[in-house]
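A single protein chain has been omitted from the complex, and every remaining protein chain is retained in its original position.
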Amino acid sequence: MSHAFAGIYTPLVTPFTDTGSLDTRALASNVDHFVSTSLTGLVVLGSNGEAVFLDEDESDLAIGTVRERLPNGRPLIAGTGRESTRGTIAASKRAATLGADAVMVRTPSFFKAQMVTDIFVRHYTEVADASPVPVLLYNVAMFTGVNIAPEAVDALSQHPNIVGLKESGTDTVLMGDYLTRAKAGFTILAGSPMTMYASFALGAHGAVLALAGLVPELCVDLWNHVKAGRHADARDLQRQLVPLARSIGQLNGIGALKAAYDLIGLVGGVPRAPLRPVGSSVVDTLRTHLSALAVLDKQLAR
Amino acid sequence: MSHAFAGIYTPLVTPFTDTGSLDTRALASNVDHFVSTSLTGLVVLGSNGEAVFLDEDESDLAIGTVRERLPNGRPLIAGTGRESTRGTIAASKRAATLGADAVMVRTPSFFKAQMVTDIFVRHYTEVADASPVPVLLYNVAMFTGVNIAPEAVDALSQHPNIVGLKESGTDTVLMGDYLTRAKAGFTILAGSPMTMYASFALGAHGAVLALAGLVPELCVDLWNHVKAGRHADARDLQRQLVPLARSIGQLNGIGALKAAYDLIGLVGGVPRAPLRPVGSSVVDTLRTHLSALAVLDKQLAR
Amino acid sequence: MSHAFAGIYTPLVTPFTDTGSLDTRALASNVDHFVSTSLTGLVVLGSNGEAVFLDEDESDLAIGTVRERLPNGRPLIAGTGRESTRGTIAASKRAATLGADAVMVRTPSFFKAQMVTDIFVRHYTEVADASPVPVLLYNVAMFTGVNIAPEAVDALSQHPNIVGLKESGTDTVLMGDYLTRAKAGFTILAGSPMTMYASFALGAHGAVLALAGLVPELCVDLWNHVKAGRHADARDLQRQLVPLARSIGQLNGIGALKAAYDLIGLVGGVPRAPLRPVGSSVVDTLRTHLSALAVLDKQLAR
Partner (left out) sequence: MSHAFAGIYTPLVTPFTDTGSLDTRALASNVDHFVSTSLTGLVVLGSNGEAVFLDEDESDLAIGTVRERLPNGRPLIAGTGRESTRGTIAASKRAATLGADAVMVRTPSFFKAQMVTDIFVRHYTEVADASPVPVLLYNVAMFTGVNIAPEAVDALSQHPNIVGLKESGTDTVLMGDYLTRAKAGFTILAGSPMTMYASFALGAHGAVLALAGLVPELCVDLWNHVKAGRHADARDLQRQLVPLARSIGQLNGIGALKAAYDLIGLVGGVPRAPLRPVGSSVVDTLRTHLSALAVLDKQLAR
């Protein structure tokens, strides 16, 4: 069974200029780098892309900039989730026009108590009906405080224009339920580097990982290990990746991810306020963890 | 000690037309109604105003519409919180230009793990430095999943352009800490109808309550009871208000509040998708609770 | 309406000898001290009495020791909650035989998902049917992770041998619901010093407070202020008590409470393992907060 958008992706960070506006040159140069890796494709305007900090014009500019540098054979997935259904539809249509191959739509979440299955089914159905390109659901409870239930995913996986889901948490029971309940052919992508191996072992069809922006070849290796049945190798690699994964994770946030970009020769820079750059001790930790992996990942070792 | 913006406010709902656009006529007519009540002033673009569903143009239109009908002596507070500091500053400047007397700035919250005291102090300081009108902090953990700490409020209450805070939760320990830690003269407004009396007893300087859109005179009565030392009366009234407060609360959400507007002759209508109107059983419950209070509140009894 | 067991109580700590066994002499001497205060009565084998660390023989010994020193006119409430209904009944019968005037029965809680209203109603009904002395429900979610719902309290308040409830948390909405739902004459006691004033303002009929072991007269004063309508005085006193209340609260635990006993001339000593005595910095904090209150509380000032 073929799964659309299966594979390993990284969500791009969004660089800013000294005056705080979108730095399209830096964004483009990061894309150029990733084109040379084994990554399947790229995600623009994900959580790690600080999508919530960009206005609508900046969002469009980011998508267009990435598409211009990313060859058409390499999938570009654009984050277009907004709190309102109409805002999400508008953003999805624009993203399609700008060349996105699919849109990844974060669950609305502000009114948490109301975000139940019926609401999600209706929201995503309306978005998928209107979107010119395929829709990926995007569940990220660490930021939203809500989860889309497996029964909602079951129902939505029947929609011809909803092709998959990115699950960003570490709850492998939820991951297993998504995998069991969704229609055959529906793509489930893992979003947490902490449970990357566990998710692949359970049958996930790939991943969208900030970590893959730093060690793309290792993430692809881990994925290939599992596909080839080399579970011991995959598990060992997972353990080696955990320290770096943790250091760019929730505790340190996007400031750390951007600092790590800078350390490996990409352009990270500082996040938008109210986020702040990380301090030097975090940078030192990142350097240590990156060095420990440098001999392993051919991109890092260049 | 005088407290700026002390008193009882209601956050306006945002009515939409049949085609889903902002219904400025309906909004204006609701404002006209509230002008005739004992409410101190109004809040536009609060959580109950579905601010997260409006685009920037709609936000501006809502503020302008309300200001046009609300006499200058009656304070207009506009919600201008955005996830980014720059977005919040831009919205606050526009709100001031449109006639808002103060801006109420919800905590940024998407990157929850990073939303700590240092970040909040810097964010609000930059917003307050730039805002032409006074700033009220706005803590609403039920929607944001984060809390601004009492020590952050302590620090921020020293800023000459930060005049108060709205605390929307029911945690009276947190409310007490805010009251104890903030600078003298700093205004603390309660946001939950469930702890209205408790908050007033603890020393809060007023409230911003969706409930006050339905029974404005009763909310003002409760406030006056406490100011005059009539605690038994206040407590009794609190108990009478709880059923209605609960029925427009988190469980049923804005759909219920809008249905209640319709029931009392204001314009509520349906919320924006993905939110949905409430079903008939909720409407029946609302009618029951409103009827039970109608003989008490002169506005309702008209 | 008279409320059985209304008033201000303190839960006794349980002193141990150097070899770790129950120190009945020290327990008795603490009781002798409290007899001279304005406290209504005493609670033995509460959470702060380390009841979960005592075996059945020690539990009985503690009750008997306290009863021997506490005059019959002063109510003695004994904690007798166990996970099983049969264990709770057995402990309650023994406590009654040993002279307890009432038993305070903590919610069972190990199997949290099953601890719903039906289960609680059946459990407490069976306990109350069998207990020779009146039963007080005891809700303490900070330790148990479960809450008894207001509808369960409503039902149980009808039982002739269930006379009240101690609510140990700081959720004043829950406190308000208990007060509203329970039968007239049912006694609700507050258990958190952080919301003592708020609970009294809402109509609670007294409190069981570890804090009252340290500043009994101040706790009784606060209670009397509210009964006499002196809300401003009560609120001011509440604010003065918060620092000490917090320092013996959840963060530092029973080790801090026992250290504070030692500081004021009672016998505290060390808690049972796995708990540990607090360090000197906590002791210094306790000393500071106790000193700040010493001029206020006549017991402390002796």
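Read from first to last, the chains carry the letters A, B and C; within each, the first residue is number 1.
Heads up, the rule we're going with is that contacts are C-beta pairs under 8 Å (C-beta built on N, C-alpha and C of every residue); 3 or more make two chains touch, one makes a residue touch a chain.
Since the model is a prediction, treat every value here as computed from it, not as a measurement.
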{"item": "Partner chains on view for the chain not depicted", "value": "A, C"}
{"item": "Contact partner of the left-out chain, one of A:S21, A:Q158 or A:T180", "value": "A:T180"}
{"item": "Contact with the hidden chain (one of A:G73, A:P160 or A:G229)", "value": "A:G229"}
{"item": "Residue among C:R25, C:K112 or C:K183 touching the omitted chain", "value": "C:K112"}
{"item": "Among C:V52, C:A232 or C:A292, the residue in touch with the chain that has been omitted", "value": "C:V52"}
{"item": "Absent-chain interface as seen on chain C, which is shown", "value": "20, 47, 52-53, 55-56, 83-87, 108, 110-115, 118-120, 122-123, 126, 142-143, 145, 250-251, 253-255, 272-276"}
{"item": "Contact set of chain A toward the excluded chain (per top definition)", "value": "170-173, 176, 180, 194-195, 197-198, 201-203, 229, 231, 235, 238-239, 242"}
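By definition in this document, only the chains that are shown with their structure count from here on.
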{"item": "Overall pattern in which the protein chains touch one another (line/ring/star/complete/other)", "value": "line"}
{"item": "Centroid spacing, where centroids are CA-atom means, of chain A and chain C in whole angstrom", "value": "51"}
